[in-house]
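In this view, the complex is presented without one of its protein chains, the others remaining in place.
So, subunit A:
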Amino acid sequence: MKMISRFGLGLLLSSSLVTAHADDVKIGMITTLSGGGSHLGVDVRDGFMLALEQSGRDDVEVLIQDDANRPDLARSLANEFMQRDEVDILTGIIWSNLAMAVVPTVTRQGTFYLSPNAGPSDLAGRMCHENYFNVAYQNDNLHGAMGAYMREEGYERPIIMAPNYPAGTDALAGFKHLYEGEVVGELYTQMGQTDYAAEIAQIRDSDADSLFFFLPGGMGISFMKQWESSGVDMPIFGAAFSFDEILIKAVGSAAIGARNTSLWAYDLENEANDRFVEGFQAAYDRMPTLYAAQGYDTANLILSALETAHPDDKDAFREALRAADFDSVRGEFRFGPNQHPIQDIYVREVVEGDDGEPTNRLIGVAIEDIQDVYYEQCQM
């Protein structure tokens, strides 16, 4: 009996000796891998893992869990990661409502959270936190940039449209903020709406000269297909969320000619981006989307900070993250005082690619060094 217990104790000691690499880094990723809209989460994950693979580091462990786009599940996964797995860094959430459910608790408990996609205004403003970094964009950025671009291009009577939920109303507010002019109409659709005949008839009936819309995911596919057969002849504009490489292939020819704002384009010319796009196509045999680029940048930011400090030394690691000393695939990248990006937003146009399938082509810069408007509310 005594023998056995001593033997057991010995095993316990030796096993803890084997696994306890004090300087290993554990990253927990909670992202949407199932259900509608899961291609966003899949791309964030694939971009993130590609960067880790390219770095060749074997002391970084990534634990991945699917939140199925459910706030309650995301929250319990975050608790599991922090308490059971004792991760140093959390990342991965796609949707703003899930981010709002998870991020404040995570950062308050001293764990770092790096957002590869969602950028709700509250987390940029009054609820900002020193352990929260957004490596993607603040939600208003792309819409505001499109407002600035359309003003610049001389469109005078835009009609604007979004679903009636917080990110939708924020999108239209962001657009109007930088468009700085009168819009002829605002249309609010239902969340998850699939039939846009009523809205298209209203757009036809208005005297607008252009259309700006924010309809993420399947909503955008439905709208554009119905728009094409409606016979309305009006240039259309939007944010990249309705025009990623996967969505426009599902839309087909109806997407051709649409212009959209994005923080990244696959034909953006810089060394980091070449390495990323080539590596991604070789590894996964498909074109990366902006979500993959955001995942890739998030991982590279973490890796750059790990060069100078370990997350256990929170202050030093935080400083290293703030420095953003990595080669971003989108060109220049730096953090504002609320730890959200200050970056250029580009304009892309959907064109017919060499294989006859629609694809995005970079046509210019919509706005340089855009910063969100909430940083002044951020007390850190």
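Here, a residue touches a chain if its C-beta (ideal position, glycine included) is under 8 Å from a C-beta of that chain, and two chains touch if they have at least 3 such contacts; residues count from 1.
In this section, contacts and distances are computed from a predicted model.
> Quick one: the chain not pictured, UniProt calls it what, "Tryptophan synthase alpha chain", "Fe-S cluster assembly protein SufD", "Ligase-associated DNA damage response endonuclease PdeM" or "Branched-chain amino acid ABC transporter permease"?
So the chain that does not appear here would be "Branched-chain amino acid ABC transporter permease", according to UniProt.
> Return the single residue from A:186, A:267 or A:368 that touches the missing chain.
Of all options in A:186, A:267 or A:368, contact with the hidden chain holds for A:186.
> One chain isn't shown here. Among A:54, A:76, A:105 or A:202, which residue touches it?
Among A:54, A:76, A:105 or A:202, only A:202 touches the chain that is not shown.
> Name, in rising order, the residues on subunit A that touch the hidden chain in the full complex.
33-36, 38-39, 42, 164, 169, 186-190, 192, 194-195, 197-199, 201-202, 204-205, 218, 221-222, 225-226, 228-231, 246-247, 249-254
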